[in-house]
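In what follows, a single structure is set out as C-alpha cells and then discussed.
Shown here: the complex without one of its protein chains, the others still in place.
Take a look at subunit A:
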Amino acid sequence: MFVELNNLLNTTPDRAEQGKLTLLCDAKTDGSFLVHHFLSFYLKGMGRIDAGVNLTVARERGQLVFLEGLKSAVDVFFQTQEEPHPLQFLREANAGNLKPLFEFVREALKPVDGGEARWTYPVLLVDDLSVLLSLGVGAVAVLDFIHYCRATVCWELKGNMVILVHDSGDVEDEENDILLNGVSHQSHLILRAEGLATGFCRDVHGQLRILWRRPSQPTAQRDQSLTYQYKIQDKSVSFFAKGMSPAVL
C-alpha cells in the first residue's frame, strides 16, 4: 500500500468508501503496482493483519480467494466436471455469456455459515479483464459479467470492485476500446497509468491520471481530474506534480 497514493485519493483503509468500482488502466506501461496497492489497501482495511500484509495468511483465513485462471483453463479441457465450470465458455464454440464465471464469483463471496464473518465487506479484484477478450469472449459479454458482479458486490453486498484493463493503444482493437470505455462509464474512480510520451526515463517512470466520476452529490465546481508523475522504488512509489521530479529540480 502506498501512503502517498492514499493521500492523493484522500482515503485510508479504515475509512474507505463502500459500493464503489475502481478502474485501473495502463497504457504503454505496467500498471500492476496499482493492483498491488489496492490488494494491500483492502487487506489492511480488514483490520486483522497486524504486521504488514501477508497474502498466505490471508488466504488461509479465507479472506483472500484466488481464481487461478490459467490453471482452471487447463482443467476445463482435461478433467470431466459435473457442475458447470467457471471457465466453461472456453469449451463452447460461441462463447455466449460468462454466467458460470459470475456464479463462481457469487459463491466465493457468500459469507460462511456460522463462525465469524470473514470480512466487513467483500472486495473483488480482477487482474486483468483484457485476458477474457483474448480468450474469445465478446466485449458486451464481458461488460455484462462486470455489470452482474457490480450488482452483487457493490450494490447487494456493499463491497468494492477493482478492475485492471490494459489499453493497448491499438486503434484497430475495437473490442478492447468498447470494453475499456464501457467499464469506464460504470466506474466511480479511474486511475490511468501512462508511459511518458517522450519515452523511457530513469527518474520518472510514468504519469498517473486520476478521474473521479459519478459522485453521489454533484459538486458545483468539479475538480474531478488530477495528473501526477511517479517513480517506482523498491518498496514504495513517489508521486509529484508534472515536471517537479526531485531529479530535475
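Here is the rule we use: contacts are C-beta pairs under 8 Å (C-beta built on N, C-alpha and C of every residue); 3 or more make two chains touch, one makes a residue touch a chain; residues count from 1.
Here is the rule we use: contacts and distances are computed from a predicted model.
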{"item": "Omitted chain, identified by the protein name its UniProt record gives, among \"Elongator complex protein 5\", \"transketolase\", \"Trafficking protein particle complex subunit\" or \"Probable cytosolic iron-sulfur protein assembly protein CIAO1\"", "value": "\"Elongator complex protein 5\""}
{"item": "Contacting the left-out chain in the complete assembly, out of A:Phe2, A:Tyr148 or A:Tyr230", "value": "A:Tyr148"}
{"item": "Contact with the hidden chain (one of A:Asn6, A:Ser184 or A:Ser236)", "value": "A:Ser184"}
{"item": "Contact with the hidden chain (one of A:Leu8, A:Ala108, A:Leu196 or A:Leu211)", "value": "A:Leu211"}
{"item": "Contact footprint on subunit A, counting only the chain that is left out", "value": "97, 99, 102, 140, 143-144, 147-148, 151, 155, 177-178, 181-182, 184-186, 190, 211, 213-214, 216-225"}
